[in-house]
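Here it is, the structure in full.
Other chains of the complex are left out, but the ones given are in their true place.
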Amino acid sequence: MIGIENITNHNGWAMAAVGATIVFSGLVVLSFVISQIHKLLKLWEDREKLIERFKKKAPAAVAEKVDAPAYSERHLPSVDELIGAYEPLADQLEESFNLSQLFEIAIKNDMPHPHLSIQRLQEADILVAQGDGTFTWNKQKESKA
Amino acid sequence: MFDLFFQFLTNTGYYLADYRHYIMIVVGSTFLYLGTAKKYEPLLLVPIGFGILVGNIPFFKGFGIGIYEANSVLHYLYFGVTTGVYPSIVFLGLGAMTDFSSLLAQPKLMLLGAAAQMGIYFTLLGAMFFGFAPREAASIAIIGGADGPTSIFLTAKLAPHLIGPIAIAAYSYMALIPVIQPPIMRLLTTRKERLIKMPPARNISKKELLIFPVAGVLLCCFLAPTALPLLGMLFLGNFLKECGVVNRLANTAQSAIVDTATIFLGFTVGCSTQADVFLTSKSLGIFFLGAVAFSIATASGLIFAKIMNLFLKDKINPLLGAAGVSAVPGSAREVHLMGLKEDPTNFLLMHGMACNSSGVIGSAICAGILWSFFV
């Protein structure tokens, strides 16, 4: 079978029309939704700000520090102090190193609780993951810090 | 002794070859030349071209070396094509390499990615008009999506016997984008339109980039669940990339994984063009319809952009419509070059990429829709 007949008998017109309609509506919806995402995010953050008003602590921050227990707040030096203390150690290692290496060298130098300190430096993006398990010391960032 | 010798000779390619093998070997060499010397999409043309050579070395059926012979090595490697696994994996890598921020910055460009899919449906009618069976017609139509893995995936599901010609057509025209699109673009746009400048994209927050793949997979696949093998992987790859906590996985996905899939997908698709199954009148029809599909896709993108401009306050440059046919990143580059020609300070590349990526999503959805029509 061939020609218009082939199209009609196999419901071709319907397939074309329906198909076109659906892909269009689908992408229209998607484009609408993604155009709203940042507005929703803004609302959400405002909500957080409101909450902050009441209890002086950003939930986000809590999230960040979840595996650095509260007490560490009291005992740990500031990130800047940590940089001062740890950069010389990092310089003894190669460009990119494993945290364990940094950890051991920190112990050798009797740094106070190196584990949490290193964690802090990571959170502050001074130690940057290379994605292959190794880390580098982020000079630019540091200068800002 | 001589019996064995002559028996062997009658099994050599020299004895078994006929003109069709030589035609295909010329085709394969052309692919290699275009990919290597002309640098047309080498990542596609080089493995395919070499595959065409290997697939068209004449051999005595029954040895179990041909790609269509069960238990041959090529057959096992081809398994990833016939099952649709390679295309899915390529989409995983594609997602891990794609930066959707320019699309997120200007969502309305996504409509151009939708408009360019019209080429698919016109081609569907065209193919049926020329007497192709519905499932074949649908597989041919998807060439208009200008997306190799998508075409292979749908064809593997609907008309496996056409994987060779449809894949070759899709990839050839993707490589020929610089030849096909510019004339149509010039024809359908005025100089004034081509001079329109697009506003710089706003900055996208990390959170938006994180939410997009989740929203994308849910919205698209709720609409067309059959697009899941492609879009599920695409957005998985993109989430791995954007979430920033599994970089080692994202790196592997965008290097070792996608490269391996690319080599074996291209090579086996090339091998599948065995002269006797490939050189048919159907293939000719497919190549003709493929060219039509690409042209209509480009045209509908351009025209739809002009229509949008009737309603939009700040106009969009209609050239971008041509980038709606995915063909990453060829079409975006053509749009960009054409824009530069008119005004050396008009940079459309980033906007073009936005249309490209929405084109990829669009044609994957279309593949899902067409597939679901035939279940």
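When the chains are written out, they are named A and B in that same order, and each has its own residue count from 1.
Everything that follows uses one rule, which is that a contact is a pair of C-beta atoms (placed from the backbone, for glycine too) under 8 Å apart; a residue touches a chain by one contact, two chains touch by 3 or more.
All values reported here derive from a predicted model rather than from experimental measurement.
You only see one copy of each chain, but the structure file as a whole lists A x3, B x3.
Heads up, the rule we're going with is that only the chains that are shown with their structure count from here on.
With each centre defined as the average position of its C-alpha atoms, the distance from chain A to chain B rounds to 32 Å. By the touch criterion given at the top, residues 103-104, 107-108, 110-111, 113-115, 117-118, 120-122, 124-125, 128-131, 134, 137-138, 204-205, 207-208, 211-212, 215-216, 219-220, 223-224, 247-248, 250-251, 358, 361-362, 365-366, 369-370, 373 of chain B touch chain A in their complex.
Those residues of chain A that touch chain B in the shared complex are 1-4, 6-7, 10-13, 15-20, 22-35, 37-38, 41, 129-133.
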